[in-house]
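Please read the structure below before turning to the comments.
Rather than the whole complex, this shows some of its chains in their spots.
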Amino acid sequence: MPNAALLEFFDSPTDAPFLIEHVSDEFTSVCPKTGHPDFGVITLRYVPAAVCVELKSLKLYYQSFRNEGIFYEAVTNQIRDDLQSAMSPRWMQIITEWRGRGGIRSRIVATAGEVPAEYLRA
Amino acid sequence: MPNAALLEFFDSPTDAPFLIEHVSDEFTSVCPKTGHPDFGVITLRYVPAAVCVELKSLKLYYQSFRNEGIFYEAVTNQIRDDLQSAMSPRWMQIITEWRGRGGIRSRIVATAGEVPAEYLRA
């Protein structure tokens, strides 16, 4: 069951703004309609305010979706909401990319805040 | 025969705007001039207002073009019009990419509404 309590954080090493991106190639959850597994790639991009997410805790948080029946759109918005309320970053973006079902591949993008100008080309 | 009545929708899981992209690699229709089949990739990108399109119904809607004689430009505009009138999204884009005919590959882009600023780099 998705469990945001698994997430841990550490203080940002600098006050200067910078961009962090973590790409997880090994996400899996279950389609609530068919009961078949879904497989996706989850990209988290953010500019930290005060804290950064600890990498191993992020992995365990993602693993907590393994046997959860949940749609693509809901996965994406829940990760955005969980991380935003725990980290309050200056800006955050969650991109989920899903292997095809019935010949259709999907990609969902949820954002919190505006892209800071200095990272437009990052 | 293209049949928009096949499309089904579900309520968006959030009021916050987010982007959805579905790429169908398996679209086929028929050239009305030569009677030969056309093969294309259809990309639907949109920011939902109130509802999202259900994935299996989208697949069946696309399959309803299988034996229809219809030009590239008309396919693209019809999908845009059908989905726009059924979903009224905040923004929508249909991109169709077609395998070559006589050594010429084609790509058609139809849009409804302006790209929201926060998705310019999505």
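By letter and in written order, the chains are A and B; residue numbering begins at 1 in each of them.
By definition in this document, a contact is a pair of C-beta atoms (placed from the backbone, for glycine too) under 8 Å apart; a residue touches a chain by one contact, two chains touch by 3 or more.
Note that the structure is predicted; figures quoted are calculated from it, not measured.
Whole-complex tally (this structure file, single sequence, 2 chains shown): 10 copies.
Note that only the chains that are shown with their structure count from here on.
In whole angstrom, the spacing between the mean C-alpha positions of chain A and chain B is 27. Chain contact summary for the complex, chain B toward chain A: residues 12-14, 16-26, 52, 55-56, 58-59, 117-122. For chain A in complex with chain B, the touching residues are 71, 73-74, 76-77, 80, 93, 95, 100-112, 114-115, 120.
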